[in-house]
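Quick notes on the structure that follows.
Not every chain is included here, but those present sit where they belong.
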Amino acid sequence: MNYKDIREEAYEANMQLPKLGLVLFTFGNVSAVDRNKGVFAIKPSGVPYEELSPEKMVIVDFDANTVEGNLRPSSDTKTHAVLYKHWDSIGGIVHTHSTYGTAWAQSLRAIPIYGTTHADHLTVDIPCAPPMEDSMIKGNYEYETGFQIMNHLKAENLSYKEVEMILVGNHAPFTWGKTAAKAVYNSAVLETCAQMALLTEQIEGKVARMKDSLIRKHWERKHGEGAYYGQ
Amino acid sequence: MNYKDIREEAYEANMQLPKLGLVLFTFGNVSAVDRNKGVFAIKPSGVPYEELSPEKMVIVDFDANTVEGNLRPSSDTKTHAVLYKHWDSIGGIVHTHSTYGTAWAQSLRAIPIYGTTHADHLTVDIPCAPPMEDSMIKGNYEYETGFQIMNHLKAENLSYKEVEMILVGNHAPFTWGKTAAKAVYNSAVLETCAQMALLTEQIEGKVARMKDSLIRKHWERKHGEGAYYGQ
């Protein structure tokens, strides 16, 4: 089996999505990259999770050409390809239609930072890119989705190295990370922050974002120079 | 065993309802049709899912007469019969009281199309037929339910071939498809769209429907001439 490592990494990460309650049917996909070979392994399109195996992952290059595999890759493959091509330090990408994250995407709102669960992972609202211009939609849609994501991060002055998640307006979440497993972790974090933020607004309609000192503290605990979370 | 194929198809599809969290107790039923023989297999009324078997499915013709089986068919059998009789390209029908779909039905509102999860499956709001006239309710109720569904689709200028799901006001969802399995799939899609739409309105009260170009794009990806979703 060629590309064994990324096939297995992508397979294992894909199988986490149903376990974490992040997908219905095949509404999600994960990929894992091999930077040396310039390719990534991605879920085949429309294949149920219970039928997946490492062998069925499709190997694709950064221009979204299939390098190895008999199955058609995920219909979102071009979005993955664009992000791998432009963001050279990411190792995995996840797309889901998770319930709460998708609801925020449909509402066209960024997810406000209301508490430490959120601040443990990023110091700003989870951004929401607006829906694309019609020309982009009618053109090379999934390819343009990648650019829409990158452009919105830039417009908001955000780095993909610090903000590893985004909503695409009227669509759903995308997340990424150093590994496919970390990108899946981020998808679950996004979903729980999305649910908590909605509940928070339901409890107190005029709630304010948390204050900056507390945001910084929680971020630094996990990601700063003197980080002391984990082993 | 006569009618083996549709017995097994209906059985397997019925058993998916509890697995997908779409039914409490016996509040749901699935049927599968054999067009050549002019009959369909449907769940027996009030029998718990764990006690079902292919042999227990009841075989019924398009006038709702039992053709084979000792058990009484689902109390909704006439609705199924009417739809099979008039819609000659469907292969399966599902009725559930799934939580979110039923809540929309009870609110008498169509489910607005807010995102791509919805547009991947239909290009319009999920329609909600109004409750029937009293004369229809007091008359041949389940038979008239079938006509209420057909008439509402017509009134809204919708084709059952494109819109494979509907809410019946103050009642609950009905879905259909080329096969019983596809009809079950549509029931789960309806339920997730119903939940996401409610959450979307809770996050942003004045949210607008998604724009047409994006609706078309997602529909075409899966159902258009150049569809590229799945294998």
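Going in written order, the chains are labelled A and B, and every chain counts its residues from 1.
Everything below uses one rule, namely that a residue touches a chain if its C-beta (ideal position, glycine included) is under 8 Å from a C-beta of that chain, and two chains touch if they have at least 3 such contacts.
Not measured: the values here are computed from a predicted model.
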| item | value |
| --- | --- |
| Given 2 placed chains, full-complex copy number | 4 |
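Quick note on the criterion: only the chains that are shown with their structure count from here on.
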| item | value |
| --- | --- |
| Turn needed to bring subunit A onto subunit B - CA fit, degrees, nearest 5 | 90 |
| Complex contacts: residues of subunit B adjacent to subunit A | 114-117, 185, 188-189, 192, 195-197, 199-200, 202-204, 207, 210-211, 213-214, 217, 221, 228-231 |
| Touching residues on subunit A, where the partner in the complex is subunit B | 24-25, 27, 44-47, 71-72, 75, 97, 99-100, 102-109, 131-132, 134, 137-138, 141, 170-172, 198, 201-202 |
